[in-house]
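Some chains have been omitted; the remaining ones sit where they do in the full complex.
Order of writing sets the chain letters: A and B. Residues in each chain are counted from 1.
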Amino acid sequence: MAVRAAVAGASGYAGGELLRLLLAHPEVEIGALTGNSNAGQRLGALQPHLLPLAGRVLQETTAEVLAGHDVVFLALPHGQSAAVAEQLGPDVLVIDMGADFRLTDASAWEKFYGSPHAGTWPYGLPELPRARAALEGAKRVAVPGCYPTAVSLALFPAYAAGLAEPEAVIVAASGTSGAGKAPKPHLLGSEVMGSMSPYGVGGGHRHTPEITQNLSAAAGEPVSVSFTPTLAPMPRGILATCSASAKDGVTGESLRAVYEKACADEPFLHLLPEGQWPATASVYGSNAVQVQVAYDEAAGRIIVISAIDNLTKGTAGGAVQSMNLALGLDETTGLTTIGVAP
Amino acid sequence: MAVRAAVAGASGYAGGELLRLLLAHPEVEIGALTGNSNAGQRLGALQPHLLPLAGRVLQETTAEVLAGHDVVFLALPHGQSAAVAEQLGPDVLVIDMGADFRLTDASAWEKFYGSPHAGTWPYGLPELPRARAALEGAKRVAVPGCYPTAVSLALFPAYAAGLAEPEAVIVAASGTSGAGKAPKPHLLGSEVMGSMSPYGVGGGHRHTPEITQNLSAAAGEPVSVSFTPTLAPMPRGILATCSASAKDGVTGESLRAVYEKACADEPFLHLLPEGQWPATASVYGSNAVQVQVAYDEAAGRIIVISAIDNLTKGTAGGAVQSMNLALGLDETTGLTTIGVAP
């Protein structure tokens, strides 16, 4: 018996990627699709790559339209999810791909988002310590941000194993789809092709408290995070270059052993062989996380680099993975570790 | 019972794309993988996006290695397929992704390739008139070239319906993967990013006689072809802009009706709604062909534009589609019409 899924916010990049994955999911039947400013339009005009859904028409995002589904995915601007979720009732699985329910610290939320904190839902990054159990059978899931996914999966093993000092320095490059589909001058193709540029420098990016929350939980102590995101001239992908001072006694071998263990049983975490480094092209369209580690002895630092597809593992793939766990399906159903390359 | 498939030439772009598709094919088990200059290397080092096969090691391309499979795919430089196929025996399905067996006219082969003609195999473009039957149960298949796929599928309906004069003018833009993985200076990222450039101008490209063959067969008379390929700054995709003078009496309505009929029952041919034009991004990684037509009344010309992924429908997807037909499987097994976008 199929799982009936609705998608609120089907016209954007997160919604489109989710539909791409749900179309390939053997247990899911795609139900209502909504999109407020685009309600009434054919999906074929908005997401021309989703040919099997080309004739579907977007509806308004209302409780009536979203009723009667087993799962409702929310790909809405932040601040809108709580009201929708409330109307859906406690028995429907609601998976929020926005930021509203990711943070546990209400004051961090208020500082970075400037609005009252809506609450905290089980966090959809099952690879983190103790995270998977909370997702099994859950009725509410907060899908992590794309940068926090890439960074937390890169650094949690080092912190959980006590190898790294609690001061992480992270520089991450993201493809432009991470900035969404709303047209803004600095996101024009003419502007981004051939250009690398930073934004949210100095701790201002909203993903900073989420990264801090995850790394601190793994370390069991507060971790200070310096996070600089950059915009890269590619549609998809995040390359996260993460480092921290090594604690005394760390060696290249002990570092690698910790990562081998952390990745061993994880279906989507792949520690590359020594000498091979992640590339975002290799995970294009896939739910895989490619990871590599190095111990820079001269600088005394642990370097961990991860590559993900920001729309897949970083958003919609993470959402499907969480849905699978919440519904008791095999965690990997409908997901792949194979990228589309070159 | 699984179909055992071997891939000769697994280290290049065609071979890599084929493996990506075969990994997702429910009836196929991947057997021997060969690659002469790369024999002995791990596939993970050569095709880092194919994580499930990362530990596989490439073998030499010999009859012994390729023996014992139900299907052998050849992704070899032209001129090498005949000898390999002969050694495999008549009962093994051999699918040649190279050029050797595409042309029916030996003199055209010799003119464009400068070597003796190896023969002609059933042509793996089932959408062409009378092509599908020849593929059902076949033991040998010649997979079309990427440009001929895009161009022939764009223009055959107009020619088969007698709407177009027998002089076609085609300008096509291809992503760089069409030029292969052998490193050459003009294919460096530094050279191709930000640049459009033509090549093989004036009828010199080897895909010209193949296009001529297909269009002439559809028209039932010799079609003269002016074909200019261009290299575009993207990894994948072909956009083919094809035109011909309209025969007397053609109207926009009659033209559209012909294309609607031609695409109606084809699982991979999609005529877009009026006003929407193909984009290569929409078919990224998919086996779909997006098509749109226009009748330019002032110029008296029929314009047909198609978009394909040169590695999928243009190479490896076409190969899998032909394999399905040859083995009696549903033609669409393991293939998708959904692109990875944006």
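Following the convention adopted for this analysis, contacts are C-beta pairs under 8 Å (C-beta built on N, C-alpha and C of every residue); 3 or more make two chains touch, one makes a residue touch a chain.
What you see is a predicted model, and the numbers here were worked out from it, not measured in a lab.
Participant: We see 2 chains here; how many are in the full complex?
Facilitator: 4
The criterion applied here is as follows: only the chains that are shown with their structure count from here on.
Participant: How many Å are there between the centre of subunit A and the centre of subunit B, using C-alpha atoms for each centre?
Facilitator: 35
Participant: Taking the touch rule as given, give the residues of subunit A at its contact with subunit B in the complex, in rising order.
Facilitator: Interface residues on the subunit A side: 13, 16, 20, 23-24, 42, 44-45, 47-52, 54, 177, 193-194, 235-236, 270, 272-273, 276, 279, 281-286, 288, 290, 336-342.
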